[in-house]
Every structure is written in structure tokens, then in C-alpha cells.
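Left out: one protein chain. Kept in place: all the others.
Entry: chain A
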């Protein structure tokens, strides 16, 4: 079992023989369960996923359609105190994202005060003037956030990326947990694991809480682009488990600035829409006129305050990679305090000095397109070939404003079942944070993505990534 030099969340720096104190029980479980048996359980879980048809694409993983993402049977575990600290940081970050969106589509104080370069927002396609001046019901913009984190040490977490549009992956969190309970019940005896199966209830509560005022029993729906979408399973799964209708654009009509769903029994007024359709395809009268998916008049109903859209249109400006580098300033500006969850150090190549540094250190850095996602348009310096580095150098010189660069972090690892037995593999983490009119809720769990290839730091499903269950312990003692 090789060591990567990185912090292993179970084994620490000492390897399997000297696990971190709180994880002795898990380490023992790993050691005592024969690899064949682990393999058998893992195959059983994957067979179940295949039967359910679970596929999902994290932003931009367009080629991940209809692909089953490998599942790893060894869970990742957060201690209670680790989780509490993490949660505080997540709540602060999501509150700042909401405050930023409220400001940027309203008074734009943050630009007036010179915290952000105005052109970074105003010239950014993710800033949608079409929805400027609209305040969503109850002033909530980013109802469902997925904040991508990486870890480098016991108490060192960094935000890699914010997802404030339509973050996916929550069905994996739920299905992974169900599989683990079925296949490894002994783990739930040994550990007191916070349940995640209340997520659909939490989501429904969040949706109801942001219904337009005066609607006593708000009607909520999930809006999907349709069954050809790679995350369709998740859309139908969430609608099913919340007990609300799953609709496509053609099922919705807007009349007199009010949204209705067409049903066999006639039209039913709709108050809250969890839309899993990108902004561009929401309303052809306002966004892309060639869109066949949208609901004409939807933005008018939204502007009139007659419907809540989760998440709010225009949110892309908050999770844009160019804006990301300013998140510490954004958090400070709106919360008055320092960010509890730091960013990964980021060089903005649009700044000449930063560009110079990046060009001088390409073999050490990770370079990303500001508008790219899914692990595409990305250079991982330490593992790149000379030709790849030179191609990026040329691209950076030609269009520096399109890139940011970050140091290559020693991402934490978690023991993972490989063909050669258990070995450390790098992971990241996407917790889900729900914001309603009443409060911010951090789901005690999330999606752990694991880079299955030895040494790989790229966890994207399209690039050989898998998933693991993520336990949050209710008590620290194992």
C-alpha cells in the first residue's frame, strides 16, 4: 500500500498500521474485511445503480451521459468537530453568495466601493442584465449550493469552486448511503452516522419557505429538460421523494404573469419551481430566442413576484471562476469578518504580474479556464507533458484574461479499493447547503469524489473519477 505523501483522512501520515486515533475502528474494519468481500459488495452496489439508471454530470461533464460512475465501498468520515467547523464556514460562504447576488442585481454597492473591478461583473456573460432589478421572493437567490472543497490536512479545508446554479450530485449522496446501509450494516453499528435521508424533506421545506407571500399551500414542482438529460435520474428521484410533480417546459404555461401546470384535471397554479434547466433555456422571450425548452413568460411571472425559481436566474455570476478569486473580499465585504473557509490561492492571469508568475511556474501549477468546468480546459502542471505545457503557454499569452492558475495542492486521500487491494486515492468533497427564507441548512453529508487512478488529482467523473459515501459522525468517539 503506497503512500502518496499526502494527508490520508483515515490513516493520517502513518499508513494503515497507525491510523488516526478516531479511525481505529474503520481501519480495523478495512483490515478485517477480506478484499474479495469488499469487491463483492462494491459490485453489488454498482449493479443496483446500473439498474436504477443513476447517471449524473457535474457541470459541463456533457460526455458523462448514461455512464455509471464507479462507486467505492470504503467511506470517507468526518468527525463531529470537523464537521461543525466546516459547517460554520459553509454557512458564512453561502450567506455571502446570497448577499452578493442581492447586491449585484440591485444597488451594486460592491462595485461602487471598488471591491471588485466593475468590468469583471459587467462584461461577464454570467451577469444577466435581463434579471437586474428583480428581487426574488424573500430575497433568496442561491437556495441550493454545492460548495466544492479540498482538504490538505486535519484542519485544512479550501474552497475549490462554488456552485450556485444547479449543482447536481445529491442523488449520489442518497443512493450511496442507501447502498452502504444495505451492504455494510456493521459500519452503522460501529459509527453513529448522521442520516442524510431527510434531504428531500429539507429541500421541500426550503422550497415552501420561499413561496410567494400569501400562498397558504404552495405548489412546488421540479422542472427538467427531459429524459435525455444526463441528470434526469436525479430530477425524477428528487421529485419522487419530495412527492411533487416532475414537469417539462411544455407542461407549464404562463397566463397573466402567473405560472400554471397543465394537468388532466385542468390548470394548477405553481408557486415554486426547482428548475434544472440552465438560464439560457428558461424563457425564450428573455434569454435565447431559439430555445425550445423554455417557458414563455416565466421571467415576467418571476419579475411580478408570482413564482419562486430555485436557483434564481443570473446566479452564474456568483460561481464564476473569475469572481471566485475575489470571494475572500466578497465574504469580508458582506459578513464583516474573515472567510472561515479559505480559497485556494489563485493567480488571475488577467493581471500582468500574476501572468508572469504563472508563465514562469507552469510545471508546478494547475491552470484553468475561467468559464470551463468538468476538468476540461485545464492544465495540471506536474503531470502534464512538455507539449501540453507549451500549448497552455501559448493560450495564456494569447488570452490571459480567460485563465486562472492555482498551486497543485496535496489533496487528502482516503483508502480506496483498487485492483491491487486498498490504496490511498485523492478525494474532494461537495457538501450541499440549502437556504430558505427561514434559515440556512447544511446537509450532514455530501458527495465525495475520488480520483481512481493512482496519483491522479482529477476527480471529475468524465476523467476517471468515482464516488464514496461521506459519513458525518454524531459523536466523536468511534
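Convention: contacts are C-beta pairs under 8 Å (C-beta built on N, C-alpha and C of every residue); 3 or more make two chains touch, one makes a residue touch a chain; residues count from 1.
Going forward, contacts and distances are computed from a predicted model.
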item: Name of the absent chain as recorded in UniProt (options "Sulfate transport system permease protein", "Cytochrome c oxidase subunit 1", "Transglutaminase family protein" or "ABC transporter ATP-binding protein"); value: "Transglutaminase family protein"
item: Per the touch definition above, residue among A:303, A:332 or A:393 touching the missing chain; value: A:303
item: Per the touch definition above, residue among A:52, A:111 or A:181 touching the missing chain; value: A:111
item: Of A:255, A:390 or A:438, the one touching the omitted chain in the full complex; value: A:255
item: Among A:34, A:133, A:266 or A:352, the residue in touch with the chain that has been omitted; value: A:133
item: Interface residues of chain A (partner: the chain not displayed); value: 108, 111, 118-119, 122-123, 125, 127-134, 253-257, 284-286, 289, 296-297, 300, 303-304
